[in-house]
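All protein chains of the complex are present and in place, except for one that has been dropped.
Our next item is subunit A:
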């Protein structure tokens, strides 16, 4: 009975709370609604001149209007519209109507009649255009309402004959956005004439104003985007527009042709002036190719871009794009590419050019030469040679896309891509190197091509060199000379730019493993072994020697005969490198060494399972053991954490999962330990010291939960709930500890309230996940929530304490893929003994080079921290452009950090490390409440902080006093 009573009391309390909230809400409405429109009304009545009225309107437009009061405002605006004589004020009102009708939660159908009404009486063209724009906004807001759409289309058609281009533009835009999609639907709506929107728009392709022509084409494209199937007849109309005088028309026409060619690739069109017929997509391809040599670069870019996505084009046409028939004095000439190829196939090396080497050969029949081919001839040759680098980049991209879909084309375009490596603009060079990498599966480089590619290794730009290394990683080389050449050039690169060391080693690793048979005959030469004499042992620390070894060892992996060629010291060096550079040197099956073959079997798959099983088992063990005595639980947790950490070190694939789970268990362990403290049994004031431990634990748990939430990629909502839950527990712990250790109730009041707010927030954010949290801390907490709301702080603390003790240990479901974010600072290496000297008060730039793994959105989250010996810390935000993305999940940060300090007496070390910034807002699923902005952002919602996620590097610096 008592329980029943209690419940009723709670119920009553809850009601009271809700009522209060409601009251506040209604108050707000009553205050705002009349004021907005009324104030506007008063203002507009006050206005003596049009300029005044315009000012009021402009002021009014700065503030947002609530959905409920929109209609009132609209009425007032309309009222003034009718009265107003000045077109500029009417224009502003019309534009405001458009803005207002876009307001979320407002249905604009009620103002449509008025808008159409005022449209009919309007004389000013500008206002007309603006009103049509408003109608467009209304129409797009109501996509379902067919009859409104029909009406709007009708209105648009009526104004199409207007003399002002602005009005016609808007009408066409309206038609494009609202023109009905299907005939069947239009028949249902009776009373309104069925219009063929496409035909109407098509008629304006020949308007006298280029702006209107453009708008017509854009409207047509809009129709296409909305899913209306364009008629094939449009193709011919669009083709005519390709020779328009205005570039924006041509540019839009190219797009339209592309769209039609994608819709009807296989239909047949006749070639004018002959009886032949070709596929439409081929014809369109030819036409777009022709536009690559248009007079306007905007059109050229557009055309070059679109070429890339025309994959259905026949190979015959495609290959023409790279063909430019050369001639000299009417005699056929071979291109330099052809000559190079011939030279190569004849087995002769480049002997240097002689005068007349390129002398033209056979005579050309003058009648057969076609100087401006209507077809695709040489489109890419022109595009790649264009003056504007935008066009060249677009052409390279298009080449890339086409080559990916056609291997034979890839083979052909190789020469041209290689040529682009020498472009004057770095961006273009980089782009073409990337393109080459993307199509490298389809191609094998000839020696002369390789030669050109390798020449770029001397480029002073680091990006170019690294891109080239990446390219070489996945290139197929045809001969052993090619491999040798590549190695020699890479070593040259290494001596010239020692910082490229890692990248070059990695490149050689792949080069070796891809071409074992080509490396084999080179081995004696590379290791400089001699059949009779022992040669001197090379220096093991020489990066060049290591580079050679990396190549050979990786080749040896799939070539068992190779180790026989090694000399003794090679084997020693192998053992050393296998340990020190294990990511570059693979395990080899060496004669007489069993250890290698037994320890690491080449097949990893069977290996993966047991470790994974082990992980699962140990986690399950922990989760099932929650009811044991605290001592046993603690021990088990400690062991499991240790196991997991070791597992993570051994198995890199499982490192993320293992670390993640271990962190979670550690939190749990800390919580248990904290609750075991004696402090709870003894009178509060005596145990101030111990309480430190508990509060430290709470703080650490908080930190760990932030790490769990933000340092791992692939964390799902399931995990986020658990993490937040853990954090809530830590906060409860903190509250209890403070309650125990502080005297007085006043500070406690605030803390309690804050805690309850957070619980409330938790409930709101994760309401969907609450069923999974049965029996947990939060579950119980929410049960008691009404009581907590009314209790005094002391009571709350008491309840929390018991609940914390009783709460069960939540099972942390493991996500599919989880990776810990990590960063390694490659540079500065932190080994230098020479301090970086600079004048105090000035800055010194420190180059920082780091690789980031599994960091999401590094541009916003990764920061560089510099810690000075005096404890001063400085946080640097790298520029977005400093981040490169060499592969999925990997990022590279190359930036400069500016250091400065007042003068020191002797050199000292500063620490540089990378931080991961987080914002607790980002992960939380947005509830509609927050979105509406009704609840002011609570303290909980945006906690920002940083997590260090790289080892810190020490840099020796020395600011000198300035000399006078």
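Here, a contact is a pair of C-beta atoms (placed from the backbone, for glycine too) under 8 Å apart; a residue touches a chain by one contact, two chains touch by 3 or more; residues count from 1.
Going forward, contacts and distances are computed from a predicted model.
Note on the omitted subunit: UniProt lists it as "Integrator complex subunit 11", one of the names in "Probable DNA primase large subunit", "COP9 signalosome complex subunit 6", "thioredoxin-disulfide reductase (NADPH)" or "Integrator complex subunit 11". Within the complete assembly, A:422 is the residue of A:422, A:476, A:582 or A:885 that touches the hidden chain. Which of A:208, A:495, A:834 or A:902 touches the hidden chain is settled by the complete complex: it is A:208. Here the missing chain is touched by one residue of A:316, A:496, A:572 or A:792, and it is A:496. Think of the hidden chain as still there; on subunit A it touches residues 161, 163, 203-204, 206-208, 245, 293, 295, 324-330, 333, 335-337, 352-356, 366, 369-372, 378, 381, 384-389, 416, 419-420, 422-425, 452, 455, 458-461, 496.
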